[in-house]
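First the structure, which I've put down as structure tokens, then a few questions once you've had a look.
With one protein chain withheld, the remaining protein chains of the complex are depicted in position.
So, chain A:
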Amino acid sequence: MADDALFDFLHMEIVSHVTKSDAGLLQDGDEAMSKLEQIGYSTGYRFIERLTKDLSRFKDELEVMKAICKDFWSAVFKKQVDNLRTNHQGVYVLQDNKFRFLASISNSRQYLELAPKYLVFTCGLLRGALASLGLTCIVTAEVTTMPACKFQVHLQRA
């Protein structure tokens, strides 16, 4: 579908634009990363409102995380999260074996150093979605072999 390709290209261009405009100012582009994350945060915050307008209130955190893995991920990435793990103390790991933005880049370790830039937006997206559902958290991501990647969500307790 044409819309899917549009989202891919737009994401590529956002990453390239934000990292390019910071090239002269900062050594490793930390500012670029936090800008990208902020863009993701605002997007996720509003998107989840639209997505959950028909769903009932969630029973507990685990329900929220499961809904994120299924409905939210399907809406954005056209597939569900492949693996969800938790230590039942507020840390969740979402594993996606064929992450949408990495699938076109590489199948192995080539271009591994480029991968983090394409995960930051999604980290923000997750953080924004959870914030809108009432859960403050910190989201980080890691890639070992493309195109699989893991997102770690640390929920902050009150």
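Just so it is clear, a residue touches a chain if its C-beta (ideal position, glycine included) is under 8 Å from a C-beta of that chain, and two chains touch if they have at least 3 such contacts; residues count from 1.
Note that contacts and distances are computed from a predicted model.
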Original post:
Hey, which one's the missing chain according to UniProt: "Trafficking protein particle complex subunit", "WD repeat-containing protein 54", "Nuclear pore complex protein Nup85" or "RILP-like protein 2"?
Top reply: "Trafficking protein particle complex subunit"
Original post:
Who touches the missing chain here, A:Val15, A:Leu51 or A:Leu119?
Top reply: A:Val15
Original post:
Of the residues listed, A:Ser34, A:Ser106 or A:Thr145, which one is in contact with the missing chain?
Top reply: A:Ser106
Subject >> Residue ranges of chain A at the interface with the undisplayed chain >> reply: 5, 8-9, 12, 15-16, 104-108, 110-111, 114, 118
